[in-house]
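Only one protein chain is missing from this complex, and each of the others stays in its spot.
For chain A:
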């Protein structure tokens, strides 16, 4: 007899009820919830001391709760791929929880960018309470009062450290993931938070040694170059030199040897947030051909635009505004608003729970476009497919935060060489058959497919 039923009229799999969350997990999540409430108190309590107390209580509750929850959820189970119920949970499958999270995150960015600039009395709008609660910490680190960007930097760094802790538990079976996660935590804390603060403490220009043109486009624009040279003396000159060398020399060289991952998933702060706080959302990136078409339609014009802005700004500088006048400034402001603020901030992070963690990196970042062109055409990096072992299961595509349909290559035995690949390595980690491996090797035969499977010649992307 046959145990396979005949074609059922409907194969839709109804969502199963999720298993109960353990009391211990509930307690840690409750601590995080209390921490968020305490943040509200810190934001709106008129009493400065109570606000400060609330803020530190909030940070302690959120930190302790997140780390304890991560351990309960991932640390106690045997080490390995832990993706159970990913697409069943409301928070990670664009359910109600995800929408609420997206609205809150987006709202925070809107407040931060447009409603928290200080007025004459040093009042930071709706974020005023939170900003001032950080004053003592800011004084200790930077020898100056906090502002909205210091608040943002503190939250951002904390998010990377706490969710980095979660990623360390979750991916502890993979040394590649452990080391890479340590790397993004280190660069964020050291180079994107502490060092700029310490520079300010010593009355030096605030400078981020891990952000380069064209992502941090200011660093190669005449205004910033002038400012650094005039205010930082020798150190300022070094900063300008560092920025230029990293953008124009180190980037091509490092990308040649290691692919764009040396930056995007090991150093960059945007990548750091995506790999840690964004890790629960990586599966939400759209893998369709339609999404890929939008990707190339957006990211390369944005790279072109920032190159144009840079050229125009320098022309204007050299010609002392003779020809272009206010046009250059207008272009600069337009780019700063649409790309710098709306795209990279509001959409880039606010939409994590709906569109995945790399919306900005994939569709908008000019640095990613630049690195991608280098990776595609002048690099030794590729993801090798192991012979004919692929079973087309789709786990690799599922975890790709950049929306690459990895299995299209794997099931044809082809190496994966895509401009967008940030080399996070999750496809290799998630592959149940050991098919994928990130490798740097000779460029000859880099595109060579395995002879153990005969790739069909039907095109996937066009």
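Operating definition for what follows: a contact is a pair of C-beta atoms (placed from the backbone, for glycine too) under 8 Å apart; a residue touches a chain by one contact, two chains touch by 3 or more; residues count from 1.
Here is the rule we use: contacts and distances are computed from a predicted model.
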**Missing subunit (named according to UniProt) among the choices "succinate dehydrogenase", "NuoM family protein", "Sulfate/thiosulfate transporter permease subunit" or "FAD-dependent oxidoreductase"** = "FAD-dependent oxidoreductase"
**Prompt:** Given the contact definition stated above, which residue among A:29, A:57, A:331 or A:391 touches the chain not shown here?
**Reply:** A:391
**Complete:** Contacts from chain A to the absent chain lie at residues 1-8, 11-14, 16-17, 19, 78-81, 83-89, 173-176, 179, 288-289, 384, 386-389, 391-395, 397-398, 405, 407-408, 411, 425, 428-429, 432-434, 437-442, 450-454, 456-458, 460
